[in-house]
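Dropping the structure in here first, questions after.
Shown here: the complex without one of its protein chains, the others still in place.
Note that the chains take the letters A, B and C in the order they are written out, and that residue 1 is the start of every chain.
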Amino acid sequence: MLRFALFGAGRIGRMHADNLVRHPKAELAYVYDVVGEAAKGCAARHGAMVASSIEQALGDSAVDAVLIASSTDTHIDLIQASVEAGKAVLCEKPIDLDIARVDACWQRIRGRDPKVMIGFNRRFDPSFKAVHDAIRAGEIGDLRQVVITSRDPEVPPVAYMQVAGGLLRDMTIHDFDLARYLLGEEPLKVSCFAQALIAQEVKELNDHDTAMIIMETASGRQCCINNYRRAVYGYDQRIEAIGETGMLKAENRRPNTLERWDEKATGQKAPILHFFIERYQEAYNAEIQAFVDAVEAGAPMPVGFDDGRKALLLANAAYRSLASGRAETVEA
Amino acid sequence: MLRFALFGAGRIGRMHADNLVRHPKAELAYVYDVVGEAAKGCAARHGAMVASSIEQALGDSAVDAVLIASSTDTHIDLIQASVEAGKAVLCEKPIDLDIARVDACWQRIRGRDPKVMIGFNRRFDPSFKAVHDAIRAGEIGDLRQVVITSRDPEVPPVAYMQVAGGLLRDMTIHDFDLARYLLGEEPLKVSCFAQALIAQEVKELNDHDTAMIIMETASGRQCCINNYRRAVYGYDQRIEAIGETGMLKAENRRPNTLERWDEKATGQKAPILHFFIERYQEAYNAEIQAFVDAVEAGAPMPVGFDDGRKALLLANAAYRSLASGRAETVEA
Amino acid sequence: MLRFALFGAGRIGRMHADNLVRHPKAELAYVYDVVGEAAKGCAARHGAMVASSIEQALGDSAVDAVLIASSTDTHIDLIQASVEAGKAVLCEKPIDLDIARVDACWQRIRGRDPKVMIGFNRRFDPSFKAVHDAIRAGEIGDLRQVVITSRDPEVPPVAYMQVAGGLLRDMTIHDFDLARYLLGEEPLKVSCFAQALIAQEVKELNDHDTAMIIMETASGRQCCINNYRRAVYGYDQRIEAIGETGMLKAENRRPNTLERWDEKATGQKAPILHFFIERYQEAYNAEIQAFVDAVEAGAPMPVGFDDGRKALLLANAAYRSLASGRAETVEA
Partner (left out) sequence: MLRFALFGAGRIGRMHADNLVRHPKAELAYVYDVVGEAAKGCAARHGAMVASSIEQALGDSAVDAVLIASSTDTHIDLIQASVEAGKAVLCEKPIDLDIARVDACWQRIRGRDPKVMIGFNRRFDPSFKAVHDAIRAGEIGDLRQVVITSRDPEVPPVAYMQVAGGLLRDMTIHDFDLARYLLGEEPLKVSCFAQALIAQEVKELNDHDTAMIIMETASGRQCCINNYRRAVYGYDQRIEAIGETGMLKAENRRPNTLERWDEKATGQKAPILHFFIERYQEAYNAEIQAFVDAVEAGAPMPVGFDDGRKALLLANAAYRSLASGRAETVEA
């Protein structure tokens, strides 16, 4: 049985709590949130304790693992404190927005054989994982190109965008990780176009809502990402991979299989699942499962600290490309 | 080169003429129609002669084949005259509405080794043929069930229905033939429900516009047909076959592959092809091709007189079932 | 909070227990099974008590509701005892195989304003419910035809078939209920063909594994059911409804959205969900939800005793049709 402390009881923290308690080998011991009421509500729902401080939870030797779902700027400190307290860590993406801080964090914890998993949930989506597994199993021979379509249903609130680090570090970071996961090689070159076409507030924040990115690995494999932040038909999440002997695709998902056929149109289906909580419900569950399994087995983390770092390096290269008008080389 | 006389220059006759002239081994020599203007227009379009009478066309020894596309009540006489004049015959379905007349016709022509093909065009549809060929090739092992969905886009004009012989002999006759084509065995038992739900004029004619029919062969294979005469989304033509080791389906066709995704619905496609001329364009072409090939090769007709007769026997059994409330046995 | 006693801790009983405990307003108080070990395992898993007898559970006034998931032959007695003990009842289908016993049960309990819901889970499937709701909302105008495809992945074990009451009362009974649910009118006439084509043991039991059934309501609406018990590609569960202004379909479901495209075939997808536990997972959950909601609200049962009775009457009419070769009238 793995006993968890949850740091952060906002929307995504509560979702993780719901998944945790359903896991036969996991238990929610503490909930901490800077907003006391949020922690209280979540803890009450699952019979957990409210931690009065981070220290209280980390100081309890009965706690085995920490789930970090607080705001991005707190991740580094919480990872460090948790690792130093000897806990395994499952931390929501991104590790941080600043690669220097990420590297410093690593220097500080690396000597402790840290068990830190980064919450790139999409790797655990059954369909995306099936594409990945088929590629690795050689079903399409040598891989040549990956196409990632990733579109949000709506531009986030201004308050969120102000601290999220920009489209490429906030939203595309998932796609950068997915690219690495599927390509089986590190992208070396990144070229990026990004725009603010949808909403005035995005432009005012010097942020973007529309982007296309191409990347290439050392052996010449290519990847294209296209992002958009107001797909009115739902949360558009697709991948496609082509290789020597075939193509693999993972398509969108809908709440039901209903089709309407009428005078105007045939095969009309429901809008696709609206956003990440619904779309990646199974993925979030499988992520917790993978974390618990790995900790219990003493196995390496399924998605490690370095995966979080490398996705950020890709976002940084994309931002440099945007500024320079060049295809930029990804830092090592 | 096969030289044709065309009897009947209505909508379907003109379509056959268009297909004929495009065939590299076929030529349109004569057109005959009781409406002189119709014959004239069609003949002019293709550089053919207008036949002043049936006899003129049949009397020309340069004519090898006859395509009968005139009204149903003329089929029998034209088949007989054409066979007796030594011509090969491609006759639109049905042979006749009266099985006694069909049998008498056969008695009269059978001694002449008649080359008579009945125009069950659906056997030549690339998708339906692909299902048939896959069944025969053993792809699904022993066949168990066939489901035929066959729905017209609209109730025909009253004038047409008055002479068409009723839903089961006019429209379902295609499905009865398709059932025989796919089942690979003769249906022995037929049970039928039919209604006039769509239009008052159908009811007044004691005709039907909505029907469900189930059939069984000697070995127990089953087939279901469902008919409807106002499918607002287009001409709904599908088949499905299940066997020991799998299922085969042939789906509807659309004029293009456009999909619309919006706030209300995703995957919205165009209405399916509207009616038989568009839907079975390739099939009608392949039908002519098969006829020409068989005549040239001296091979048996791909769909013979007996196939026309047997489809009518199934329609008759369905009508008896409707009257008796019983599963009726098909006559031999 | 609704406190349940579960009678029957076999495969389906355990699944219901898993769903129950996840419901925020439901609690599993007792588990009873004739096999003590089964009850013990299930109770332990959810922190419930093992009931030493039916009477113990029914005698506990803290128990509000009973979930009957034991063998079919015990349903009637358990319904009666539970109703007489003042409990609300959610009973797996069918009520019983013998309509006389069903009617006698009703006579005995009817005076007590019984809250008895029959577990026709398919009504709660999101896709089937969406079709139903769209029909009721008038989206396709007046309904004309319903087509139900319902195929099991495998013939059940002989021991199961020996007591299950035959294909039509065991498997098709779900489809009969679905037909009533969708048609919005009672079927009056039933015509049925059924065969044992798949397995020798089915034939030896005088049972069937392949069936086609057509039905008609008073207003002439038609329904076709096709059943088969070895669909190698998975648990084939589809419905289709056509009306004045359009068609509605609910298609099969798969575990993921992966597509394989290679030299031989394109759009290759995973086999559909294998059997009822996976396919109707959401439906079983929604069923419990609907039961709990209705009991809490004092509302009528969403699927009542009479629905269980009427589905059995349709099965009986189908068996009579099979014996008589006639379209049989359904008893009132």
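Remarks
Everything below uses one rule, namely that contacts are C-beta pairs under 8 Å (C-beta built on N, C-alpha and C of every residue); 3 or more make two chains touch, one makes a residue touch a chain.
Not measured: the values here are computed from a predicted model.
Shown chains touched by the missing chain in the whole complex: A, B, C. Annotation: of C:E37, C:D103, C:D262 or C:E278, C:D262 touches the absent chain (contact as defined above).
Only one of B:D103, B:D262, B:E278 or B:E331 touches the chain withheld from this view, namely B:D262.
Checked against the full complex, the candidates A:V102, A:V116 or A:A231 give a single residue touching the omitted chain, namely A:A231. When the whole complex is considered, the residue among B:M1, B:A44, B:A130 or B:A299 that touches the unshown chain is B:A130.
The set of chain A residues touching the chain not shown comprises 142, 144-145, 147, 149, 151, 189, 191, 193, 195, 197-198, 210-216, 220-224, 226, 228, 230-233, 236, 242, 244-247, 325-327. As for the chain not pictured, it touches chain B at residues 22, 126-127, 130-131, 134, 139-140, 245-253, 255-263, 270. In the full complex, chain C touches the hidden chain at residues 232-234, 252, 254, 260-272.
Going forward, only the chains that are shown with their structure count from here on.
Chain centres were defined as the mean of their Cα atoms; on that basis the chain farthest from chain B turns out to be A.
The two copies, chain B and chain C, are related by a rotation of 180°, based on C-alpha atoms and rounded to the nearest 5. Per-chain CA centroids place chain A at a distance of 58 Å from chain B. Centroid to centroid, with C-alpha atoms defining each point, chain A and chain C lie 40 Å apart. Taken residue by residue, chain A touches two or more other chains at 252, 260-263, 270, whereas all remaining positions touch fewer.
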